[in-house]
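A protein chain is absent from this complex, but the other protein chains hold their places.
Up next is chain A:
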Amino acid sequence: MTTSRTHTAGTGPVTSGREGFPTTMTAPLHDTSAAETAAVDVAADVPAAAIEGRSPWRIAWTRLKRDKVALAGGVIVVFLVLVAVFAPLIVDAFGHPPDEFHEDQIDPLFGTPVKDWGGITKDFLFGVEPINGRDIFSRIVYGARVSLLVAFLAAVFAVILGTLFGIVAGFFGGWVDAIISRTMDMLLAFPQLLFTIALVSVVPNEIWGFEGTAVRMAVLVVVIGFFGWPYVARIVRGQTLSLREREYVEAATSLGAGRGYILFRELLPNLIAPITVYTTLMIPTNILTEAALSFLGVGVKAPTSSWGQMLSKAITTYETDPMFMIIPGMAIFITVLAFNLFGDGVRDALDPKGSR
């Protein structure tokens, strides 16, 4: 029955004339009214036709470019990522191998650097570590790898879990929502730090052929990510609750769209903005958590360095050699600040109601 009816009027050629005037528009069933109609709409829309359509992402990018503070944060973030990626090259050019001892730089009596300011010289840009004289610059550069990688992977892990559970809880509601929400409440009430310390003490040094640093980093990623997803899920769930009542969801349903289509094609695109924002703001939190865990001795083990682990070591010598504490502290501070500024900028740029 549906096949017997075909479009005859619409199949003709649609030759658009010069600037925006359809000369041979083939619609008219009602010649006069359709022509009038077309004329009215064309008249109203000729100027608009000249403007290139901009997708929401292009608009956000334009806005972000105007936000100088966020852009500065973004530049620092990119710089840090490059430092982490090219750590071996940078250390080759400006430093000494991170696990090389330089006892000649250390006062044998006090164990502190010989030179002032924690031993900062042209040769040792950030000074040397007390006792063994390792190059702090190299250890900071290599530490960036651990910090950023753990923070980033944990954020990705948390976002994937959080989005999945949040969207399902929000869309399906009822008992599905109840189970997921209560699980989230439990996780949020869980003493994360104690759990992690306990976990690390029972994790073997070797899993599936990986050992040492890789295992420690994997544990950090899983633990930070696992305790991070409820925060994402709560945001996604709330958004989904309001989005699923939108009329375009109803409209899509009325056109025969199934559940999967609604979830992933109608709802998810609207969630990408809040998720992106939350991810950029979550990475700095994760850096801090990683530092805290390393500080407590749960993170990577020497000779691999991480910022938190360096801080932890500095505790014993900060009265005689404060620079050893200040430098990793500054590294963490600058990184977190840069990520936060960038994240705020991204949030403003993606906010459709933002005035900037």
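Methods note: a contact is a pair of C-beta atoms (placed from the backbone, for glycine too) under 8 Å apart; a residue touches a chain by one contact, two chains touch by 3 or more; residues count from 1.
Going forward, contacts and distances are computed from a predicted model.
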| item | value |
| --- | --- |
| Omitted chain, identified by the protein name its UniProt record gives, among "Oligopeptide transport ATP-binding protein OppD", "Aspartyl/glutamyl-tRNA(Asn/Gln) amidotransferase subunit C", "Response regulator" or "Transketolase" | "Oligopeptide transport ATP-binding protein OppD" |
| Candidate in contact with the missing chain, chosen from A:Thr213, A:Asn270 or A:Asn340 | A:Asn270 |
| Listed residues A:Met184, A:Val223 or A:Ile262, member touching the removed chain | A:Ile262 |
| Among A:Val81, A:Leu199, A:Ala251 or A:Ile315, residue touching the chain not depicted | A:Ala251 |
| Chain A, residues in touch with the chain not shown (by the definition above) | 1-2, 5, 7, 9-11, 14, 16, 20-22, 25-27, 29-30, 33-34, 36-38, 40-42, 44-45, 48-49, 51, 53-56, 171-177, 244, 246-259, 261-262, 265-266, 269-270 |
